[in-house]
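Note that this complex is displayed minus one protein chain, with the remaining chains in position.
Labels run A, B, C, D, E and F following the written order; every chain starts at residue 1.
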Amino acid sequence: MNVSEIGEFVGALLILTGAIASILSVFGLIRLPDVYTRSHAATKSSTLAVLLTLSGAFVYFLFSENFISVRLLLGIGFVFLTAPVAGHVIIRAAYRSKVKLADISTEDELYEKIHGEHTDKM
Amino acid sequence: MPLQLLLNLFIAFLWMTLIDEDELLFTTFFMGFLVGLGIIFVMSRFFDTHFYLRRVYASCKLLLIFIRELTQSSIVVISQIVRPTLRIKPGIFKYETILTSDVEVTMLSMLLTLTPGSVVMEVSAEGNELYIHAMDVEESRDGLIKQLKNFEKAIMEVTR
Amino acid sequence: MNNILVLPMILPVLVGVILVFLRPYIRVQRVLSVLTTMASAAVAAYCLHHIHLNGIMRLDFGDWLPPHGILFVGDSFAMLLVLVACAVSSIILLYAFATTGIETETMFFYPFILFLVAGVNGSFLTGDLFNLFVCFEVMLLASYVLLTLGGRKTQLKEGITYVLINVLASWFFLLGIAYIYGVLGTLNMAHIAVRVAETGQGPLLTLIAIIFLIVFSLKAGLLLYFWLPGSYSAPPTAVAALFGALLTKVGIYALYRMFTLIFIHDPVIYKIIGVLAIVTMVAGCLGAIAYSDIRQIVSYNVIISVGFVLTGLAIATNIAFQGASYYLIHDMISKALLFLLAGTVVYLTGRSKFNEISGLIRNYPLVGWLFFLTMLAIAGIPPFSGFIGKVYIGLGAIETGSYVLLAVSFLSSIGVLYSLLRVFLNSFWGETIISEDDQKPFQKKIGLPLVLLAVLIVGLGIGAELLSPYIQDAADTLADPKQYIRAVIGDDLE
Amino acid sequence: METLITLLVGVLVAVGVYLLLSKEMLRIILGTAILSHAIHLLLLTMGGLKKGDVPLLTETAAEYTDALPQALILTAIVISFAVTAFLLVLSYRVYQESGRGPRLRGRQDE
Amino acid sequence: MKKNDVILQTVTKIVFFIILTFGVELFISGHNNPGGGFIGGLVLSSAFVLLYLVYDIETVHRGTPFDFKRVAALGVLLAVGTGMLSILFGESFLSQTTWLVDLPVFGETELGTMTIFEAGVALTVLGVVVTIILGISEDVE
Amino acid sequence: MTVLLAIFIPFIAACLVPFIHKILTGRRIGWFVITIPLFLFILLIRLVPSLSNGASYLYTFPWIPSADVYFSTHLDGLSMIFALLITGIGSLVVLYSIYYLSEREAIGRFYTYLLLFMGAMLGVVLSDNLIVLYVFWELTSISSFLLIAFWYHRKQSRYGAKKSMLITVTGGIFMLVGFLMLYTITGTFNLQELISMREVIAADSLFIPAMLLVLIGAFTKSAQFPFHIWLPDAMEAPTPVSAYLHSATMVKAGIYLVARFTPVFAGDTTWFYVVSCVGLLTMLWGSVNAVKQTDLKALLAFSTVSQLGMIMSLLGIGSLAFASSESTQIALFTAATFAALFHLINHSTFKGSLFMVVGILDHELGTRNIKRLGGLATIMPITFTIALIGSFSMAGLPPFNGFLSKELFFEAMLSLKEANLLSMDSLVLLFPIIAWVGSIFTFIYCMIIVFQTFFGKVHAPAPGQRPAHEAPIQMLISPMVLGSLVVLIFIFPNLLGTYILGPAMNAVYPQYEGMPGLVPEIHVWHGWEMPIFMTIGVIIIGILLYGLLRYWKWIYSVGFLQWTLDRLYNALLQRIERVASVVTKTYMTGSVRDYVAYIMLFFIALVGIGLLGFQQFIFDFSDDAVIEINESIIIFVMMCSSVAILFAKSRITAIILNGVLGYSIAILFVVFRAPDLALTQIIVETVTTVLFLLCFYYLPEWKNEYKSVSMRIRNGLIAVASGVAVTVIALLVQGHSMYPSISIYYETASRLAGGLNVVNTILGDFRAFDTMLEVLVLFIAGLGVYSLVKLRRKKGVDHPEEK
Partner (left out) sequence: MIAGMLTISVILFALTILVAVIRIILGPSLPDRVVALDVIGVNLIATIAVVSVILNTKAFLEAILILGILSFIGTIAFSKFIERGKIVERKRDR
């Protein structure tokens, strides 16, 4: 095994890890009780998964073809930048459109702030 | 004006990265500079926020902290998901941050949101209160607040 | 290299785009738009003669030789249609100046009309199947907008029907292109023809031909005309006239091109076309009689003539093609006039049902007599324009023994006559209801385009000989696809 | 693969046509969208699938996949986008004209 | 509670410029890589779509005071114009030509009518998409 | 050249009338108009001698030579009879009309139409080219239409005009088809050439159809049963028009046509059967119906129908000469044609005068109703005399020309026994009997005209009507001229025979030209033979029946006799309109889904037909690429999400699923090595989704679609069948891919175009034109959306096209 093969293996391993993380996290999408908790599983865990995969691909290209794919780096950066915002925005929208929290939820310090003051939201 | 110059350089750099050439050439950079110049010229009236491109070190540190937190909490969340029975108590709590600027608050929120198990739901109009939804609020509230403090510190090193 | 060939399409596009910048200057827009269509007509006339002298013209875009590049092929059949389309549009534009109203005119009215003309001309000229699709889309998009321009409720409602049906038609078009490409691996129409001829038109190619038949039947209003009456009666008169004169003709042209150039080896197709034409004529006649709304009647008359022109294709002999060429030209002109007249009546009276109107001829003799003339022309009564085409198609039908086609197509003229006669008798004759004071003034501006079209109708009938060399060229190319193929691919290739 | 895609196209066509036969404008427009998806796939399939490498000459390959259908599909996609946009606006204008007021917010159960 | 879009807006400012740059790059490098006029134009317009989503029309307009209809028309003019250009040069309509030009900084550079053509395409796509979206959105008021 | 002049002068004059009318105001314009026919009449009559010497006048100039349409005119004996009638009676009618029409009428318009008709009619009888003949033929229908509806504000006028137009134009179209068939057989439209090619024509399978079609044209024009129904309603026209068009000239165009085509078609006995049977039937039907009329003009109309039938039947018998070989037989049968032509002239004289008389009565008394007329013999003596002459001539009484032709008619009917035709036995008897019965009824209605109008008690004028008095002399001149002709012809019949009828006979029987006996001598007295007995019988029984009229007239009001063809016509039109309305409105529902269903059904049906053409179905999967598991999962995802769209409870779910579909397609594009497509698809899909969301604001909630299960099943079946059809063809195509794609070229040539991205070079160079237009499409759509949203027509603003 030379360096490039090891590199390729590492890349593939990263990708596989990402894939496993992805499939595991997506089960959260099925199992978790409400949209808020699901979004934790979905958005973030799959973000991790995709980051792993992209890094894996980056590593793979780096070692197999000595190719530094700036596009992949940029892609990683972009996912970093946008994924949390997307998650935040969806959750906020869900809450503002009165999607109920799961029954097992314990506290809600936001409720009054949003739904208490404004009965008519728009 | 200096701010826009910064942005211009940024675009030029971005350009260079996008061109994907084998070696970095000045012409590529210059071309990117021109493109950036064009874009900024066109968009100049729109741009009115601050942008800082410094403290690389602080940024790297922040990044490392973040990756650590990310991995940790990912494992936590995944383990919660794959556990045969769900034992989570989700909820929303309020956190008052000491950060002030938009960029700081944004960074904090994003870092927090990126780490699994917590999402920033709302930022108050004044920008100093964060409402956070946590997947398991009773157990991880203290941990989260600690995490937040860590982040705040790291961010301030970068921004101030 | 015949760059001139692209002008009938590109001039309207170019001017249309420029007019977008000149939105507030209505006068400039008017002048430029009518100059453009007239110039295009002039170019077409020049090309027509050029073709007569030197044979089919061809323009390879970007100098990429067929079948790899896109090209325009100007044969007489196409060029005749381009010429008439441009001429008729010019006249309709004159009518539009007088009737459309500033408000609508500033809604990019003229650019859209020019785009429509461009799409129509492009469809006539292109020699590439996929490009035909694109040209169709140019035409269709422009027609969608023109149909709904101004946004009255009926316009929007009919617009939906029209757009949807055409979306479906375009979908079938792509389906056909996909299949053709799958089997033959090419898009150039002449090249397709060569390859079809080589393989012999087996059942699969016939099946694909049927899909194209559906596509162009939808566009032409051959049997699948449900969209037509509604959408032709909704827009402003000038637009309706443009639709009546141009839109179905493009579909008819495409049917002719397809089934005289490419899928010519299986007679089943012609039988199907014949049956469709018969049903279309019968149903068209029924429709024209069923309604008392003048615009509906006029629209169904379009349908009848579609059936009539396509009997020429079903017969598919040189003489029938001559007839069809004559008739197509006649139809473009006379349908334009008919739509303009119908619109003028509605405009003058504010009503659209013929039994609510009476005695118009006393107040508006010109409109009345022009309507009468148009009625005769459309019914194929000599010596007006529709006659000679009818004779040729009849001769073709007799020649090939297609007696059912013969009977139905000739009897359809009676349906035409009856439907329009009802309008004439009820609306133009009868007691004059409108008093001298109440009547709307009839502007000379409206009269001019009407008279021009009428002159064309009479001229085309009496001076049919003038066109005959070109018509013969057209029929020859249609009857002998080798001419077209040779002009596009040359003898050497395949 | 070609066969499978063709079957997929068949399913899409059936769904698209079924939607097209609806009364609701939105379903109909969705139907046209799905139909155009189907035809794009079919066009690609007709050129043969996975028969070569990406048609970029930077990538040295023995064989390239058929580029022509790709170009055609690109054109078709853009055109179908144009038409869909127009149709969407047209249909909401119809509702506007028939006097139904706009709704303000996406509903919960959506 | 009032909305505070601080997170979204801050990120958008960065993302917007990334997209714009990417769009221009796609358009320029379309010759040899995936991309070209259409895709470039589409990416550019998606950048604007993002802006309109995150901000409001007036704010964006303060930054980009164009009439996008005219942008689109200009694009069509450019595309058609390159075709007419070849007529002027006595070649068949839409013949694309490339010149090797010696530019001061870039050295030998290929400049082609195809680039102008594609620029026209990109501008039209940008103009049209934004026109459509603006048109519908402004209808709300 | 003279002939050409004869055709065009009336047209030119017609165009001039509106202008001259400004100078010669009022009825004075009539004096200008009258010069035209008068001039032409003189012009033509000068040619009579030379014609009788066997000359004929031909003139040709090319009109549409490529279609073998030459403007050829030919003046021979047959044309001459008609041309003289047209110009001669035309002059008299114009003269009569000058005083008939009131100053308040649109006199200019009237004369324009009349001149138009005159030119057209001259064109019909003079043209030597079938197409030109047809042109003028239809023109006569049109001018007749205009003249009938001269008082277009009257409902009845419009009704009559419409009817005549529909029937005669339809007949004309049939005739045209017949002409076209003749052309197909012979390759010429030239009449003379056609006649010379009669053997060729007779041998063709199209012979009988062509003959029947031409005859339909003739029959409609000449108001033969069952097409005669338009003629009584045509009486809504001003009386000069009735006298001119609907008795003397236009209705005789059919006679002309039959005579003209006799040499072409008469070789076959079908011609004889059809022409003579229809003629006789028409004669009987017309005369029987005339008796029951109470309107004098209607009575005259039916009488015209009857008389035309009589002439027609004679022409039929005359055609038998072609089938005969013995010279005696030939002479016998040609005599029938001679009789026909003779009666044609006679009819024009007496019927013309009678119409004018009725016009005078109408003009002076304001009514034409027999029941309201009576005892006018003393009040209007001149009118009465003319009426008497006309009626008695029509009844076939001496000393009037009608007597002569009626005798010849009976003789011709009796001559049938000489014909050696198969299955003639019954006809030999039936023909004379029908002819005789018809003549009896003719006699009866002639008596009605004379006695019920001019004898009996004088009716008091209705309120508002003037008391009866004789008409002004100017109005009487024309009928007087015609009346004296009736008598003169009786006295000098052979003058007419030699100069006018002789040349015409030569034209009808070109092969017997110059044959002795072709132009028989007309004798007032034949001796005591069958015809004279028949005439006496007609008179006796006619008088008897007329006397007993009120005892048997009830027959007309019973059963089937009441059921007229006219009602059939009305009912037919009504039925057609109703059926048209019901049928059309049944399928034109205005609902898009129905239309889409039609289209898809059509597609499925046609594909079904197309699939029938296959002997075997070849599917070839050997070239298929391998399927990876992940790809199949993606495809499965796509199938699921597309089907799920159907069941989506809310629209936004459907949009999201559509987005999934779009993104999945992008992945497929990646898998299939299409990067540009993947990029485009992703962006377009997103932008489309954004558009959907934008428009959602206005679109209503997505409701539950179906109420009925059957509808759902119907749509489901259509959808599935469409999917199957598309798939099956696609699979067949994959099994039949016959050629390599042309696109290999692009890979090599792409470098020429200066790009390494083949797709991009195709779009930007090879197929740049597509791209350019596509950009245009996008632009139009953008501009369209903008105008749709932003540029609305303001409500309430007065728009020129709306009220």
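By our rule, contacts are C-beta pairs under 8 Å (C-beta built on N, C-alpha and C of every residue); 3 or more make two chains touch, one makes a residue touch a chain.
It should be emphasised that the depicted structure is a prediction, and the values quoted were computed from it without experimental measurement.
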#### Entry: Listed residues F:Gly456, F:Gly517, F:Gly659 or F:Gly716, member touching the removed chain
F:Gly659
### Query
If the hidden chain were put back, which of F:Ala218, F:Val690 or F:Leu776 would touch it?
F:Val690
### Message
Can you tell me which of F:Leu51, F:Leu84, F:Ile682 or F:Leu788 touches the chain that was removed from the display?
### Response
F:Ile682
### Query
Hey, which chain D residues sit against the chain that's not shown?
53-54, 56, 59, 103-110
### Summary
Contact residues on chain F toward the hidden chain run 628-631, 633-634, 636-637, 640-641, 644, 650, 652-653, 656-657, 659-660, 663-664, 666-667, 670-671, 673, 675, 678-679, 682-683, 685-686, 689-690, 693-694, 696-697
#### Entry: Residues belonging to chain A that touch the chain removed from view
8-9, 11-13, 15-16, 18-20, 22-23, 26-27, 29-30, 35, 38-39, 42-43, 46-47, 49-50, 53-54, 56-57, 60-61, 64-65, 67, 69, 71-72, 74-75, 78-79, 82-83, 85-87, 89-94, 96-97, 99, 122
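As a working rule, only the chains that are shown with their structure count from here on.
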#### Entry: Chain closest to the assembly centre - both centres taken as Cα means
C
### Query
For chain F, which other chain has the most distant CA centre?
B
### Query
What is the distance in Å between the mean C-alpha positions of chain E and chain F?
63
### Task
Averaging only over C-alpha atoms, locate the centres of chain B and chain F and give their separation in whole Å.
86
### Task
Averaged over CA atoms, how far is the centre of chain A from the centre of chain B? Could you give it in whole Å?
14
### Task
Please set out, as single numbers or ranges, the residues of chain A touching at least two other chains.
74, 81, 85, 88, 113-114
### Residue numbers of chain B (touch at least two other chains)
14, 18, 109-110, 120, 122, 124
### Query
Within the complex, which stretch of chain E touches chain B?
1-4, 6-7, 9-11, 13, 17-18, 20-22, 24-25, 29, 60, 62-65, 105-107
### Query
Can you list the chain F residues touching chain E in their complex?
675-676, 678-680, 683-684, 686-687, 690-691, 694-695, 697-698, 753-757, 759-761, 763-765, 768-769, 771-772, 775-776, 778-779, 781-783, 785-786, 788-790
### Of all residues in chain D, those that touch chain C in their complex
20, 25, 28, 32, 35-36, 39, 42-43, 45-47, 68-69, 72, 75-76, 79, 82-83, 86-87, 90-91, 93-94, 97-98
